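Notes follow the structure.
Removed: one protein chain of the complex. Kept in place: all other protein chains.
Order of writing sets the chain letters: A and B. Residues in each chain are counted from 1.
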Amino acid sequence: MPLLNSLPDYVLTTKTDELINWMRKSSIWYMLFGLACCAIELMHTGGPRADIERFGATPRASARQSDLMIIAGTLTLKMALRTRLLYDQMPDPKYVISMGSCSNCGGLFQLAYSVCDGVDKVIPVDVYVPGCPPRPEALTEGLLKLQEKIMTERWLARAPGTNGEAA
Amino acid sequence: MEPLQIYERLKGRFGERILETAEKKPDPFAVVDPAALLEICRYLREEPELAMDCLSNETGVDYKDRVEVVYHLFSYSHRHGAVLKVRLPREAPRVATVESIWKSANWMEREIFDLVGVNFEGHSDLRRILMPEDWPGHPLRKDFVEPQEYHGISTVRESPIVRLDQLKDQHKKK
Partner (left out) sequence: MSDTAEPTLRTEEMTLNMGPQHPSTHGVLRFVIRADGEVMREAVPDVGYLHRSIEKIAEKVGYHGFMPYTDRVDYVCAMFTNQGWAMACEKLANIEVPRRGEYCRVIATEFNRLASHLLTVGLMGMDIGAMTPFLHALREREMINDLIEELCGARLTFNYMRIGGVAWDLPPGWREKALAYLDHLDPILEEYNALFSYNKICIQRLANVAPISAAEAIDYNLVGPNLRACGVKWDVRKEMPYSVYPEFDFDVPTGRGEWGTIGDSMDRYMMRIYEMSESSKILRQALTRIPDGPVLAKVVRNLRPPAGECQVRVESARGDQGWYVVSDGTGYPWRVHVRTGSFAAMGIIQKLSRGLMIADLVVLIASLDVIAPEIDR
């Protein structure tokens, strides 16, 4: 955030969009949507070593209280319908991180008859994190990339009448 | 007791209901008449020297000319086991349920019904367990054809090159 030299220390000048986005990106609450093996790595990412809570991301159990959905694990066709329902239950603005190969593209289960090849067949995805399973450091990088994406959103310039999504 | 001794004992008691016993494979098994299955299982459970108190595995296997249901029985008191098989025709296979003898058969038979299509007569709650309720077909059959889509979700994944081109086009439009 740019500071002008002549102002005292307790005055901050910045753009409104940057201030709003900085507050939003530092407090992304994710929904626990651990389906399979990546769920264990998601737990480890929230665990003591690669602590994701230092970035403000805390786990929530309910979709209604979260703004990020981390799809961790294989999406079967039986689960895909419920995934769509849970995504619709999240309030706007919402983001989706697809964690692991299985939710990116089906992973090593593309030969299976009951697996949905990739979660982007049912919901729109913002960040894809590759790996099988991705290390906690990889998932943290995915979250940081999402934070970069959030910083590019514009709030004051959007047309009136659109819902909470940024332009 | 060794499995082969157990099969000899069964043959002595049930005669020609035991159709064959195989010795040469790594694990010997006994093929029994499907109509006599309940009686044989009850005998195996209640006879004090055999005392098979646990059905440790029940599997359905689809061969080209028949469907087999394989029962792995085990006795914790005597530390011995036996393998029984029943051979059923491929169209409309049906056999009596052993749920009244071992309760663990409840879920295992539901799985075999779901994946192989064997109808268990007398089962308390025979419905699909792993696949969705409205899934067509029985997946572990050798002639199972995967459906092209399920509830609007296609089961075909296009090549990632096509997807990257689509994303590039979207970016160009912006």
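Rule of thumb we're sticking to: contacts are C-beta pairs under 8 Å (C-beta built on N, C-alpha and C of every residue); 3 or more make two chains touch, one makes a residue touch a chain.
Since this is a predicted model, take the numbers as computed values, not measurements.
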Q: Could you list, sorted by label, every displayed chain in contact with the chain left out?
A: A, B
Q. For the full complex, which residue in A:R84, A:R135 or A:K149 touches the chain that was left out?
A. A:R135
Q: Using the touch rule from the top, list residues of chain A that touch the missing partner.
A: 31-37, 39-41, 43-44, 47-49, 59, 61, 63, 73-74, 76, 78-79, 82, 86, 108-109, 111-115, 132-133, 135
Q | Those residues of chain B which, in the complete complex, touch the missing chain | A | 24-27, 29, 53-57, 59, 61-63, 70, 72, 76, 79, 83, 102-104, 106-108, 111, 128-132, 139-140
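Note that only the chains that are shown with their structure count from here on.
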Q) In whole angstrom, how far does the Cα centroid of chain A sit from the Cα centroid of chain B? A) 41
Q: State the interface residues of chain A toward chain B in the complex, per the touch definition above.
A: 77-78, 80-81, 105-106, 110, 113-114, 116-118, 121-122
Q | Residue ranges of chain B in contact with chain A within the complex | A | 131-132, 139, 144, 146, 150-151, 153-157, 160
